[in-house]
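Omission of a single protein chain aside, the complex is shown with its protein chains in their original locations.
Moving on, here comes subunit A:
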Amino acid sequence: MGYENFTTEEFIGDQDFVRWVKNPTAELDLFWADWLTRNPEQKQKVATARNIILSVQYKNHYQPNAGDMQAVWSKIQAADSDSQLASDTSRQLWPVLFRSAAALVLISVAALTSWRYLNSTKIPTGQVAAKLIEVKTARGKKDLLVLPDGSRITLNADSRITYQSDFGSTHRDLTLEGEAFFEVQPDKTKPFHIQTGNLTTTVVGTSFNINAHKADPQIKVAVSTGIVEVAADRQTPQESMVRLRPSQMTIFSKAEKELTVRSFDPDLELAWTNDRIALKNADFAQIKSVLERRYDVTFVVDKGLEVKEEFNATFENVSIDKILDALNYTSEFHYKLVKDKVFVTRKNAK
């Protein structure tokens, strides 16, 4: 090869030498270590050539601004979830639509990477008959669930998820009762279907909240990132479908069996995912169901009493006592906790 007689400049110009300096492998390291022990007189030239090559830098090395990387990433994620459901992508819209969702997506991706590893149990396909898997949360509890495909579900209190054990292999179908926040792993080939009563929510990769308690008069689907399709099934008078963009929510009225779309306030609809309770113009039935599920209590209203109040409140990480104290301060009714029951009485009645 003639390296014995190489000058420094020849080393610098030699493609294999440069390859070792710039892209070393164990193999190349071994070769040169061995060669140098046999040719110690060339050590100096090799060292010089290496130093010169390694000293080459960009004179103007540009660093992106902090935040640029995240901002661009969220747009990439948003474009992905959109392209899979809507073919008519108009990218001009993205920057405005997705700015608020950026942080959420990044957090979900980061959390995902650490969780999936713990939960990835490979189920051989077609070998065993699929069996039904059920995950339930009691009142007062919340659970984080990672599905075989890596999608993440935060299950709110008093809620239930069921899916077949072959989930992820040929399909991604599950049913939900109650409330959950979904962060779905993108997979164009297998859309993610969530059945909630008459409603099917279809998604390819995005994050959104579904509130579908059996006792509630409506089902709500609120989208944080990406595009989500929600369809009412054939049993409803008009088989209807809506396509939701980020910060849009659909409300399915169980009585009228109709889907309506409106924007929503994430501080309100997604409060529970941050251990917060946020109520705005809520009626008694709403605050009752929220508090009953969150704190595993039961409201007992005095006979003949009709609570007609509007509630506006935000609570963060507080006990039920504190919440009832606050209610007592403003309400014309009296709330008292005894064991796991909240007695609601007229104020002057003591």
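Criterion: a residue touches a chain if its C-beta (ideal position, glycine included) is under 8 Å from a C-beta of that chain, and two chains touch if they have at least 3 such contacts; residues count from 1.
Assume contacts and distances are computed from a predicted model.
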From "Esterase/lipase", "Sigma-70 family RNA polymerase sigma factor", "Cytochrome b6" or "Acylaldehyde oxidase", the hidden chain's UniProt protein name: "Sigma-70 family RNA polymerase sigma factor"
Hidden partner chain, touching residue among A:3, A:32, A:299 or A:343: A:32
Contact partner of the left-out chain, one of A:73, A:299 or A:343: A:73
Residues from subunit A at the interface with the omitted partner, ascending: 7-9, 13, 15, 18-19, 22-23, 29, 32-33, 36, 43-48, 50-64, 68-69, 71-73, 75-76, 79-80, 83, 109-110, 112-118, 120, 122, 150, 185-187
